[in-house]
Structure formats: structure tokens, C-alpha cells
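Shown here: the complex without one of its protein chains, the others still in place.
Here is chain A:
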Amino acid sequence: MSKSVDETVFDFFELLLHENDSSITGISKPPSHGDKSLQREAIGNEVTSLDDAILAERASVRLHQTITVTPEVQFAKVKAPSPNVVLSEVAPKVDKQSLEKLLAPVLKTEVKTEPKIIEELIQPEIVSEGKPVDDTEQPISFAAEEPLAVGREEAILVNKPETQLGITPPSITKDLQEVLDDEFQVLFFKVAGLTLAVPLVSLGGIVKVERINHIIGRPSWFLGVQSHREEQLNIVDTCAWVMPEKYTDKLAQSVNYQYLVLLEGSNWGLTCESLVNAVKINKSQVNWRSKAGKRPWLAGVVKEQMCGILHVQALVEMLDAGLGCQDSIG
């Protein structure tokens, strides 16, 4: 294998973005059949190499089963637990404490100073308040159960009309960029070797995968529902949704989903195998989608971490409509 997993993943996302751009430019100048076949071939090669890379990485992960978090991530001691945990100033690049703080309301005193695998630290339910974050000046508060319930209800009330009335879909990321500050935090999570990022402002919470009830007649990417605080969470098989073309039976069997990344303002949860870390990044560090395309859920690519960043609002609209990753919501 000539490429590393990260390089391959980066190429994969770049290709997805590039494909969208070319499909738009194609309106004025339709691509020739040769171009299309070349493009398909390129995507096919990328998919194959991504598949190989992921399988290879998964093999190597099995050899080093305890490694799930980047070594530089350190967990600092958390002071006495309080209902609202305030995020203090964070390092410019890798926000070592953000994830810990995100998990703090649940972890309480269990957080230790030594580096530890995230899985060990996470309790069955970890939920963050999904309000806009000003991560430099204003502290982010992650509240416990009561404020969350109110916050989510408000978010649903605000977001529902947009989703249900089918107002212009957020096919480009301009609206997302307007919501985000110049510096914003993202949570990285992994699924089948692929790293994805979700802005913390769009994160509804994190919940451990428990009993998933299969509901018949739903698309293959719909894993089922899981009860959570007397509500039903709709669970997406992230790998099947994001990469249906490479989601083979072999890969499906090897995937071990551990957590649900809840999407703000919805009952949707994305399955993931591991949470990597929460990092503060600058808008300029993201190669943003600039034109509408087939994949409105992909806001762009985080250059340094080489992973796709999710456009949660678009993703929720697509999931509500029962669409797959390559369907258009326009």
C-alpha cells in the first residue's frame, strides 16, 4: 500500500468535494462521457484504496488494541463537579481538555490526570447542551439533565419548521460558516477507520450504544431505535450511510459501534466506534464546500486532521427525508 490511511481518507473527501464542484460546473459545460468514466474510475480507485486502508488500519488496531486516543491528549484533573462546567482557555491546536470537559458532567470525579482510553472514561450517557459556542471569550457550559431537556426542546422548536416546511435546503455551507466563530470546536470521532468531525455547536450529546431495537421496513442504514430519557433515538449506521459503496458484509461484521453522536435539534444519532478528541480549529483550517452539490451533509474537509466535517443541519434534513448520502435534498 502506497498511501497512509489518513492520506487516503483525505484524498477521498477531497474527491467527494471535487466531484460536487464538477457536477455544478457541468451545468454550463457538461462533462464528456470520458471525463465521467475517468471520474468514476478515480472514485472507484479511491474507494478501493480507502477500503484497503481501513481494513489495514483495523488490522493494525487489533494489534494495538489499547490505542484509541492520540497520545498527546492528556486529561487534566477536574475540580469539584458542578451543574455547569465551564471551559477554560484552551490550547490553539489540539484542545486537550475540551473532550474531557464535554464529558465532565457525567464523568464527575472519575477523570484522572493520566492519559486514558476514552472508552474507559465514558459513562452510559454523556450529553452536552447544544447551544452556540463562543469558545474564546464566553465559557461553554455543559449542563446536566434538566437544562438539556429544555435546551433540546427549544432547539427542536426552532429547527422544526425549517425541516418540515422544506425551505431552501442548506446545500452550501455558507449558513454553517455564519453560525461558527472564526475559531470553533469540533469533536472528532471514528467509524470503520474513517474520522469525521462535528462542530460542537451542532452536537446534541453523546450516548453509549445500548439496546437497539430493529424496526422492519427501514433502509439498511437505519439501525433502529434506542430509548433515551423516555424518547426514541433514531440510530444511523454511520458507515453504511456515509460509505454505502464500500460497506461490505466483511466490513459490517468488523464494525463495533460504541457510541451515538447525537445531532443537535433532532432525534438522530450517528453510531461511532470511538471518540477521538475535541479540538479548537480555525475556519481557515477547513477546506469549505463552496458550491452546492450532491453531498450537502459534507461541509468540508479539515485540512490538518484530514477528515470530513459534517453539516449537521443538512444531514438531519436528509435523514428526516430518509435520503442516503448521495441523494440530493434540493
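Just so we're on the same page, contacts are C-beta pairs under 8 Å (C-beta built on N, C-alpha and C of every residue); 3 or more make two chains touch, one makes a residue touch a chain; residues count from 1.
Note that in this section contacts and distances are computed from a predicted model.
Visitor: Can you pick, from "Integral membrane protein", "CheW protein", "Phosphonate ABC transporter ATP-binding protein" or "3-oxoacyl-ACP synthase", the UniProt name of the chain not shown?
Guide: Cross-referencing UniProt, the chain left out corresponds to "CheW protein".
Visitor: Which of A:189, A:222 or A:297 sits in contact with the chain that's absent?
Guide: A:222
Visitor: Touching residues of chain A against the unshown chain: what are they?
Guide: 211, 213-219, 222, 225, 227, 230, 232, 234, 319-320, 322
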